[in-house]
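Sharing a structure here in C-alpha cells format.
A protein chain is absent from this complex, but the other protein chains hold their places.
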Amino acid sequence: MTKPEIAKLGYVSLVTQDLEKSLGFFREVIGLEETEAINGVHYLRAWGDFEHHTLSLEQGERAYVKHIGWRTKAKEDVSGFKALLGDEGIAVETIAPWSTPGIGEAIRFEAPSGHTFEIYYDVKKPKAPEHRRSVLKNQTYKAWAKGISPRRIDHVNLHTSEDWQVTYKFFQEILGFKLREYLKVDDGDQILAGWMSVTSLVHDVALVSRKKDEIPTNARLHHLSYWVDDSQDVLRAADICKEYNLPICGPGKHSISQALYLYVADPGSGCTVEVFTGGYLIFDPDWEPVAWNESERALGNTYWGDSISAKEIVKYTIEA
Amino acid sequence: MTKPEIAKLGYVSLVTQDLEKSLGFFREVIGLEETEAINGVHYLRAWGDFEHHTLSLEQGERAYVKHIGWRTKAKEDVSGFKALLGDEGIAVETIAPWSTPGIGEAIRFEAPSGHTFEIYYDVKKPKAPEHRRSVLKNQTYKAWAKGISPRRIDHVNLHTSEDWQVTYKFFQEILGFKLREYLKVDDGDQILAGWMSVTSLVHDVALVSRKKDEIPTNARLHHLSYWVDDSQDVLRAADICKEYNLPICGPGKHSISQALYLYVADPGSGCTVEVFTGGYLIFDPDWEPVAWNESERALGNTYWGDSISAKEIVKYTIEA
Amino acid sequence: MTKPEIAKLGYVSLVTQDLEKSLGFFREVIGLEETEAINGVHYLRAWGDFEHHTLSLEQGERAYVKHIGWRTKAKEDVSGFKALLGDEGIAVETIAPWSTPGIGEAIRFEAPSGHTFEIYYDVKKPKAPEHRRSVLKNQTYKAWAKGISPRRIDHVNLHTSEDWQVTYKFFQEILGFKLREYLKVDDGDQILAGWMSVTSLVHDVALVSRKKDEIPTNARLHHLSYWVDDSQDVLRAADICKEYNLPICGPGKHSISQALYLYVADPGSGCTVEVFTGGYLIFDPDWEPVAWNESERALGNTYWGDSISAKEIVKYTIEA
Partner (left out) sequence: MTKPEIAKLGYVSLVTQDLEKSLGFFREVIGLEETEAINGVHYLRAWGDFEHHTLSLEQGERAYVKHIGWRTKAKEDVSGFKALLGDEGIAVETIAPWSTPGIGEAIRFEAPSGHTFEIYYDVKKPKAPEHRRSVLKNQTYKAWAKGISPRRIDHVNLHTSEDWQVTYKFFQEILGFKLREYLKVDDGDQILAGWMSVTSLVHDVALVSRKKDEIPTNARLHHLSYWVDDSQDVLRAADICKEYNLPICGPGKHSISQALYLYVADPGSGCTVEVFTGGYLIFDPDWEPVAWNESERALGNTYWGDSISAKEIVKYTIEA
C-alpha cells in the first residue's frame, strides 16, 4: 500500500460563545465571505479560497476548536489514513459524506498532540454568487470587499503539552509533514516548536510544545492564519483593527519563515488570527530543517517590529 | 518502476554575445549575486535562491539558451528519466557529474518543443561569502544590495513552432507537468499556450505555440522570470529600468496567474527577464485547468496596466 | 491692499445625469463618505478631508461641473478677490453665506478659461458621526471602509480652448498660482499645459490648452483627483475598478510631477477621477518651472505604465 498523503490544510471548525461577535469579526474585520449558513453553522472562506469553506463558526457554551480539516492528495488516502491510524492504535471516527457541507467522506481522530483532525478528499468548490463573483475566471470572489480581505487560508499554529517526541514523530511519520524550521533547547535535541508542511509553504502547521502548567488544557489552537498578498496589506490590517478597537500584536517580521505578521483576536471566541505575507517557499526535495536554539527564540519569533514575546493576545488563545 | 518526477526549475544556461553588458545587467540592474566564475562562465543567483546558481552567463558568437535545468525529486529520478526518455526514442546525453559547477550527475536532451533540457538531482548549496551572507540563517544573501533585487527564480516561458499536441503531451505525460491554465482556439481543442507546474506555482513553465513563420527558429525562450515579494517592488523595478534607459513592458497584471509583471530585456543577450509577484498558489490535487479562449488572449495576458500585446520587447526574445 | 491669496482647492460641485449611479460610484467604488444630503445635493468627502465636503453631487439634465471652490488664506481675501476681479472687469456673483452647506461668505465668477470658480474662507469642519469617526483625533473618519478609500482631495485638471496667454496669466497673476511644470510648443513660448499650485503640491490645478475644434465646449474638467498614501493603493484601486467593470487608464507613473495615477470614470456623470500618489513637494520659494517640449508630451504624461495618450476615458471628460 502506498503511504497516504495530505495535500493541504482544509479548514478550521470553530465554536464561539458569541456567534454574532465572531461573525462580525470574521466577516467585517477579517473580511471573509460566507458561502452559506446551515443549521446555525456559518461556512466562511477568503476571496481566493476555492473550496467550500476554510472556517466554520457556530454557537457554543464555550469557545473551542472542534477539529481541523486536512485534504488528502487522493481519494484512497482517506481509507489509507484510516488503516494507518488504526495500526497506530488511534480511534478513528467515520463521518458521513456531506454531513459537513462541502466535505465528502471523512474520518476524524485525536492526534497525540490532543487536537482533533479531520481527513477527507472529496470537496465541493462552489462558485460565488453572481454579484460577488470575480470577473476573473481563476478567482472565486471579487477582492477588497470588506476589511482586511485576505486571499486564502495559510496555516494553523497548535500548542500542546503532550510529549514532544511522540507528537513530532506523529506529525512527521504518520501524517507526512516535513520539518522545515524548528526551535530546540540549547542543550540536547528536544524540540520546542516545529514548522512543518506538506506543501511548498514553510508551514501548513506549527506545533509548539508547552509544559503542562503553562497551558490550561493539553491542546490549544494558538492561531489560524490567512494570507494577504502584500506587506502593505499587513499595515492596512493594523489600521483596520485599531479602528475596531481590537488588541493587536504586530506588525512585525518573523525570522523563522521570514514572513510578516499581524495578530488580532476574534472578540467573540478569543481565537487569534494571523494576517500573514512574505516569506519563502520550499521547492527543494532535500530541505535541511533550519534549527534555532532556545536562546534565539525571541529573534526567531520577531526579526523586527512589534515583538510577539510580551503580548497577551498571542498566548495559547483557544482550546482545541 | 515509479514514475520519475521533477521537483523544480533549476537554472537557465545563457550564452550572450556581449558578456560584459549581460553581467552589468544581471548584477547591477536585476541585482543577482555571483556565486563564482569558472572558465569564463559566471554563475548567478538571487539573494533567496539556495542552490549554486539559477542563471549561468557566458560569452558566445550569438545569444542563445544552451539549456534549462530541472531538478528532480529524488536521485534515482535522473536514471528514471533517462530510461523514460530512451523509451520515447529521445537521444539522451549524459553529463559528467560536477562538470557544471554546483550540478552533479545530469542528463541532457532536446524536448519535442526544440528546447534543450538538463535533468539532475545532486546540487551544491554554497553559503554566501561572510560579508554578503544574511544575518538570517534561512536566507542566503543580504537582500536589497543592488538593483531590483529579486528573491528567487520563478519560471521560464518557452515558445515553440512544433506540433502542439506532441509538445503539450510530452510536458505533461513524460515530464509530469500539470496544466494549470491554458489558452485555446475559440473553436476546437488546440492549445495555444499552457501554464504548467510541478510545484504549487501556477507555472514553472509556460509553453506558447507559434506558427513556424512567426518565430525565426523553432524554439525560443520568451522570458526568464524572477520573483519579488511585493507589488511595490515591481513598480520600483520600473523606476530602476527607466534610469538605465532600458525598454520595459509593464507594470501590469496578468489575468492568467493573477500575477504582476514587468518585462525588461538584457541589453547584452536580448533575453527578456520578467520581474514577477502576486498571483495564487495551487495546493488542490484535483485542480481543473482554467481555459481561456483565443478571443480572451489580450485579457488573459493583461488584466490591467501596460499591455504586453503591442510591445516589441516581449516578442520571442531569444533562441533556445 | 495686500494681494489676496488662495490657500487650497476646496471642492468640486458636480451635476450628474444619473445621481444614483454617481452616488454608487463615489461612495462604493471611490469610497467617499457622505457628510450629509440637503435638498437633493449630496456632500461627500474622503476619510482624511477635514472640511464639510470636497465633492457635491446633484441630479441634472446633463452632467457638468457647476463650479470649483477655492478656499482663501484669510477671511478678508474674499473681498480682496472681489475687488481684484472687479478691477479685471470680471463679473462677480455674491453667494449668501451658508447657502451652500459648509461654506460661508463666497463669490463666484467665470475665469477666462471658461470655468466657474467659487472663492470663500469660512467653512464648517464637521466631525464624523460617532460610529464612523476615527479613533485618531487628527483623522476625520475611519479609513478603509469601502472601495478605493482615498485620504483627501488632491487637484483638478482643467481643459480650455481659450487663449493661452490670457488664461495662464489670469491663473498666475490674479489667482496667484505658481507655475511648477509646463508643456510648451517645441518652437516658441506657447504653453500647452501648466501644472500650478498655491500649496507645496506640484499642482492644485493643471490647465491644458486645447484647440477649439478639439473640445466640444470651451471649458472642460478633465479630471478630479483624490490622493491615496501608497503606490500599492493605486494597484488595489485598479483591481477594484476592474471588478466593477469600469474602464480605467493606468496604473502608470507621470514624468511630470513623478506621481502614480489611475484614471476611472464615474459611470453616472462621465466625470473622470484620478487616484493619485507619490510625486514630490515644492518647499523652495524660488522654484524654477520645469519645461517639457511638445515632443516630450507622451513622456511627460507617462514615464512608465499604461499610457494615457491613447485611452478614450481620459479625453476632456466633462463640461465645466
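Order of writing sets the labels: A, B and C. Residues in every chain begin at 1.
By definition in this document, a residue touches a chain if its C-beta (ideal position, glycine included) is under 8 Å from a C-beta of that chain, and two chains touch if they have at least 3 such contacts.
Keep in mind the model is a prediction, meaning the values are calculated, not measured.
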Missing chain -> touching shown chains A, B, C
Answer key for C:7, C:41 or C:128 versus the chain not shown reads C:7
Touch with the missing chain holds, among A:115, A:151, A:184 or A:253, for A:253
Cross-chain touch to the chain not pictured, restricted to B:17, B:59, B:116 or B:134, is B:134
Of the candidates C:31, C:48, C:176 or C:250, the residue in contact with the absent chain is C:48
Where chain B meets the chain that is not shown, the residues are 134-135, 142-144, 147, 230, 232-233, 236, 239-240, 242-243, 245
It is residues of chain C that touch the chain not shown, namely 7-8, 48, 50-51, 71-74, 121, 136-139, 151-152, 181, 199-201, 229-232, 255-258, 277-278, 280-281, 283-285, 290, 292, 303
In the full complex, chain A touches the hidden chain through residues 230-232, 235, 238-239, 242, 248, 250-253, 260, 303-307
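The rule is simple: only the chains that are shown with their structure count from here on.
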Contact graph of the chains (line, ring, star, complete, other): complete
Cα rotation angle, chain B onto chain C, in degrees to the nearest 5, is 180
Given over half shared residue numbers means same and under half means different, the chain A/chain C interface is same
Chain A and chain B have mean C-alpha positions lying a whole-number Å distance apart equal to 32
Between the Cα centroids of chain B and chain C the separation in whole angstrom comes to 45
Dist(centroid_CA(chain A), centroid_CA(chain C)) in Å evaluates to 46
Each of the following residues of chain B touches two or more other chains, namely 230-232, 303
